[in-house]
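All protein chains but one are shown at their positions in the complex.
Labels for the chains are A, B, C and D, by order of writing; each one numbers its residues from 1.
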Amino acid sequence: MGFFLETLFGGLMAGMLYALVALGFVLIFKASGVFNFAQGAMVLFAALAMARFAEWIPQWLGFQSALLANLLAFVAAALCMVVVAWLVERLALRRLVNQEGITLLMATLGIANILDSAGQLLFGSATYKIDIGMPKDPMIVLENVFQGGLLLSKEDLYAAVLAAALVTMLTLFFQKTATGRALRAVADDHQAAQSVGIPLARIWVIVWSIGGFVALVAGVIWGSKLGVQYSISLVALKAFPVVILGGLTSVPGAILGGLIIGVGEKLSEIYLGPYLGGGIENWFAYVLALAVLLVRPQGLFGDKIIDRV
Amino acid sequence: QAAEQFIPLLVYRTGQFAPLGIPWADGKQDYLKLINARDGGVNGVKLAYEECETAYDAAKGVECYERLKGKGSGASGFDTQSTGITFAVTDKAFVDKVSVETAGYGLSQSVDGTVFEWNFPLMGTYWTATDVMLQDIAKKEKGSLKGKKIALVYHDSPYGKEPIPLLQKRAAAEGFEVQLYPVTPPGVEQKSTWLQIRQAKPDYVLFWSAGVMTPAGIREAQASGYPRDKIYGIWWAGSDHDVKDIGDGAKGYNAITLQNSAAKDKVLDDIKKFVYDKGQGTGQANGVGSIAYNRGIMISMLQVEAIRAAQEKYGKGKALTSEQVRWGFENLDLTADKLKALGFGEMMRPVKTSCANHMGNDWAKIIQWDGGKWNITSDWYQSDKTHINALVKEFAEKYAKDKNVKARTC
Amino acid sequence: MFYRENGQFKSSYSADLALFPVAQDRWAMLALAAIAFIALPMFASDYAFRAIFIPFLILSLAAIGLNILVGYCGQISLGTGAFMAVGAYAAYNLQVRIDGMPLLVALIGGGLCATVFGVLFGIPSLRIRGLYLAVATLAAQFFVDWFTNRVKWVTNDSSSGSVSVRTLQMLGFEFTTPMQKYLLCLTLVVVFGLLAKNLVRGAIGREWMAMRDMDVAAAVIGIRPVYAKLSAFAVSSFIVGVAGALWGFVHLGAWEPSAFSIDKSLQLLFMIIIGGLGSIAGSFFGAAFVVLLPLFLNYVPHWLGLSISTGTASHLEHMIFGALIVFFLIVEPHGLARLWSTARQKLRLWPFPH
Amino acid sequence: MNGRKVGDVILDVQNISLGFGGVKALTDISFNVREHEVRAIIGPNGAGKSSMLNCINGVYQPQQGSITFRGKTFKHMNSRQVAEMGVARTFQNLALFKGMSVLDNIMSGRNLKMKCGLLAQALRWGPAEREELRHREFVEHIIDFLEIQAHRKTPVGRLPYGLQKRVDLGRALAMEPQVLLLDEPMAGMNVEEKQDMSRFILDVNDEFGATIVLIEHDMGVVMDISDRVVVLDYGKKIGDGTPDEVRANPEVIRAYLGTEH
Partner (left out) sequence: MSDSKPFLDVNGIEVIYNHVILVLKGVSLVVPEGGIVALLGGNGAGKTTTLRAVSNLLAGERGAVTKGTIELRGERIEALSPAELVRRGLVQVMEGRHCFAHLTIEENLMTGAYTRSDGKAAIAATLEKVYAYFPRLKTRRTSQAAYTSGGEQQMCAIGRALMANPSMVLLDEPSMGLAPQIVDEVFGIVKDLNDKERVTFLLAEQNTNMALRYADYGYILESGRIVMDGKASDLANNEDVKEFYLGVGGAERKSFRDVKSYKRRKRWLA
């Protein structure tokens, strides 16, 4: 029982982190109809920027405080992401108005290529660390209930709380502002959105900046866990089944999807894996998502796919 | 124009494994620069080289191989830096008559020179590593592994699976239990693996990881409270960059190494003097001497010595063909004195290859991370050949049969 | 000027139905075939065959297969790597387990296994659409990655899980030199390319495209979604399977599961989009773009005599590649094939602008 | 009025009800269509006309009622079956296959009649080639008939709206339908084009003997070319009869026609 709970909890924590990356996909998809393959690259770029600025800024300005360094680095990295968003809009999206989803998707693959490499050229391709003082050692709770107690990872707990806070903020932002409606309109029909005067350029810069910001937060958390290096862009792979399970257009879907995938993955690996030779969690996540889609083709909370003649 | 000997340098300076690939590649190139700058080449034959980026991708590696194999008087041997690329080019090497040197990786069975005429897994294979780790564990356990539980947490790829046959063979013979935990690459999420370990409580964990899988695994071990000093990482998971950022969290983590890590050997001083001080360095000067970097210069040194040996036979001061260099690889005899003269006396142990034994002598050590640097915690171990040789024979024969290769007699 | 159709009147529908209705195109294709079958084998180097032409041909074939599914039938697939893997491993097993198995039979057998697999994973497409379908194909991708890694039988109990093929022989003939291998690939690509072209311009091709463009309307004119979608999955995975087998057998010779990872899937998707969705010729353009451009970019610093470090060069190369993708998509979102046909149209009008 | 002979009832719709959540699109609708006649359905926007067609050809499944076609009664229809029984239709919102050429769009209407297998098609064996040719000839007749020869190879997405409507009709005609359901075929056309379209429809009706069910908002057209008219309003049937009867029906005037028509 104790072990089961640990697994469950571990799954929830991992799921929260997936959700964080998934959120970036959802925001951009929801607001522009672009499935952003570059999200992973954005995570990498943001994390690299954060890690290196935290190293450089104290050198440039000559101070010691780690907290200040992290804060300044975070701001600098966030600014970098805004610049990226602006460039992406200027150089790519602007010229791809009204094109099909798959064309846009490919363009983001191109962008991913550019970001991956530009990030490494600018910031280096070795391993860097982000140290925001996350506690790494585990804590044991409920020792009197279960034998040996329940082991929880504090780092995961902190990360999950952070992720949850971000998600709540974004949900509010999108629901309570007039921009929300405009964003959804853009996703439905670029041209019609233009015709009613929605400034695509501005919307896209905003959305991609928010996407970049989310990528930054994800990058910081994952980066403090894994170290920052090219591989961190691969955490995006973990987010695919999450986005799709939750529904491409739903913020809460990304969260719930993340939790389901996280838990499903861990439980399957631990309780089913040994019978199949292990290593099943990766495809199991997809099979889980697939099973849900067979019942709800638009994911848990996605907008219903419309077909009408 | 003076003769030139061409050495292809397959590298990965980008991609998932770049933190390992970059110092490795720098080391390989720097040593060649040193030879040219200090000695004016090998008996007057300048070394020419060209890097080709593989990004650890087999298809790209094959392209690099094809492009470089015929350069100059013929490529002097490929250090592919990747198990996958080694697999892909091994078959081609038979046809093209080019040698493939895989120090510390590659196909474990390619030790058998009768079948693998063109492969040279110099200094050690993954079976060496497995065996040495077990030796070290046995020493800690007062000589016997009986009844112990040993887990293998591995990169789920051919690379990660290499140790399995030997582990299983020895487990059967020595009465310990093997638990296998595959981690799907790239291994950014290992929570379930380490939860399982927390539950199964193996006595030791052998950690066959690469790239981001290493820090992720160590962190997860920390988070799930598994003692780091019970973990043994393979040499690709035992470089500075793998643990540096984890710091104290990785304290106690063991890794195996083919060389005396962080040894300040003469060759390093020479490189600083003849290469970096002249502004010719490939990488940053402060990278010189790191574990992965030293691996690079050792590999280039073996390469150069093979050329030197071959020149003895085929004519000093001449550019050799690939086939001629192969002879050099097969007849390496780096004694302690020779190594000392080369400036590697502290760093490594003697190597001697032969027609039948393409690995030469395999020596390895255990190092341990103390939170700030690696410390050597063991003596040199040489792998125990009782199980390994049988396995080599078995697997080499299978390959020969599959590929229709006729084994040479040596 | 040279590209005029003036005076070429089609007097029958069968003439209009011909593969290349315009005479200039026919000549161009003949010339191309002559180059491919005669000139190249005479002049090209081994390096060119092994590093350029063979991968180009095989990837073109895979791209044709994928294009049928994605470009013609509109079912997004991110699992092409898996379908290639199934083809490759199936062919491998046929070769290992049955002595004297002719190469061609093994390749076709690989294709057929991929077909079965493709149809199986195509079933969800009856319910799931668009990007959501990607999840089904990704499931296939990751499942196969795992399966080929885990199930020893698949790799004929190879300890490491990587396999290598024996000699390529067929009816006593051995394909050993790169040129022979190239001709083998070329022949297969031409044959399957023509068959695919016939399919897509026939009734079944129209069914696929109808499904893609407007499935409700397609149903109303009597097209069965089940048949149309699953047949697209079947044909596509057959071709992709054969290509996978070729990739393993001819190009790599020995491979580990990561040879058919999601990277390959993305790369192929890339090719067909940059080349042109719903265009057989586009598949070739796309493959050329992805195979040749990086090689070309790789040489540029050499030609310019620049000495930049390999790492930097490689990053720059990536960035330029990415930028070119975006650039071409902007110039022509429908791919290089469409760009080509626009150019042809201009040529036809030349020297008048419109 | 002309040589056509209106025959027996071919399609009989009984007590159809259809709702979406709270919206009642159709309530208890019954009407019939006789062979060879031109039957119009009119009614204000959102009355349920398109939904009615959707029920007939199996796009929507009505919750209640039945549809009898040539004596066989169905609870609900399946698109494929309907197509096989010889019912074709055009769409209000253009449901053409956007990426395909005009020719291919119309050819796809022949698919039901093409029998060659996959392999034969891949190889373009004699029979497959001949089959393709035969159907191509038929389609060329339609293209001539609709005067869109010049656009044969143009992707339909690029055609102006009016021509797209024509291609839509062409695709339906290619099915050689016995019953042709037309959903606002003349929307977005000027008078001349409407005249052409009317002519096409009447010719199809005359020459092919097809029965026609027509939704149209242009009263001139409806009153001129239809034999009988059904009027829907808010999902209910409020009138049924000859054009003259309908035009005189006060409820129809109130709900739809307004006074001056």
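One rule holds in what follows: contacts are C-beta pairs under 8 Å (C-beta built on N, C-alpha and C of every residue); 3 or more make two chains touch, one makes a residue touch a chain.
Please read these numbers as outputs of a predicted model, since none were measured by experiment.
Considering the entire complex, write down the shown chains that touch the omitted one.
Per the touch rule above, the missing chain touches A, C, D.
Hey, which of D:28, D:140, D:176 or D:196 is the one touching the hidden chain?
Going through D:28, D:140, D:176 or D:196 one by one, D:196 is the residue touching the chain not shown.
Which residue among D:40, D:122 or D:221 touches the omitted chain?
D:221
So one chain is hidden, and I want to know which residue out of C:14, C:45 or C:342 touches that hidden chain in the complete assembly.
Residue touching the absent chain, from the options given: C:342.
Which positions on chain C touch the chain that was left off?
333, 342, 345-346, 349, 354
Need a quick check: the contact residues on chain A for the chain that isn't drawn.
Residues touching the hidden chain, for chain A, are 95, 97-98, 178, 181-182, 184-185, 187-202, 249, 303, 306, 308.
Can you name the residues of chain D that touch the chain not displayed here?
Residues of chain D in contact with the hidden chain: 1, 20, 23, 43-47, 50, 92-94, 147, 158-163, 184, 187-196, 198-200, 202, 217-221, 224-225, 256-258, 261.
Quick note on the criterion: only the chains that are shown with their structure count from here on.
Relative to the centroid of every protein C-alpha atom displayed, which chain's own C-alpha centroid is closest?
Of all chains shown, the one whose C-alpha centre lies nearest the global C-alpha mean is C.
Counting in whole Å, what is the centre-to-centre distance of chain B and chain D, each centre being its mean C-alpha position?
73
Between chain B and chain C, what is the separation of their C-alpha centroids in Å?
37
Of all the residues in chain B, which ones touch at least 2 other chains?
In chain B, residues 13-14, 18, 22, 156, 182, 184 touch at least two other chains, as defined above.
Two or more other chains touching the same residue: where does that happen in chain D?
59, 91, 95, in rising order.
Could you list, by residue number, the parts of chain A that touch chain C in their complex?
Contacts found on chain A: 35, 91-92, 95-96, 99-103, 106-107, 109-114, 116-118, 120-121, 125, 237, 240-241, 244-245, 248, 276-280, 282-283, 286-287, 289-290, 293-294, 297-299, 302, 305, 307-309.
Sort out for me which residues of chain D touch chain C in the complex.
Residues 57-59, 79-80, 82-84, 88-89, 91, 95-100, 104, 107-112, 114, 116, 118, 121-124, 128-129, 132-133, 136-137, 140, 171-172, 175 of chain D touch chain C in their complex.
Chain B touches which residues of chain C in the complex?
46-47, 50-51, 55, 96, 142, 145-146, 149-150, 159-162, 164, 166-167, 176, 251-259, 263, 295, 298, 309-311, 313-315, 318
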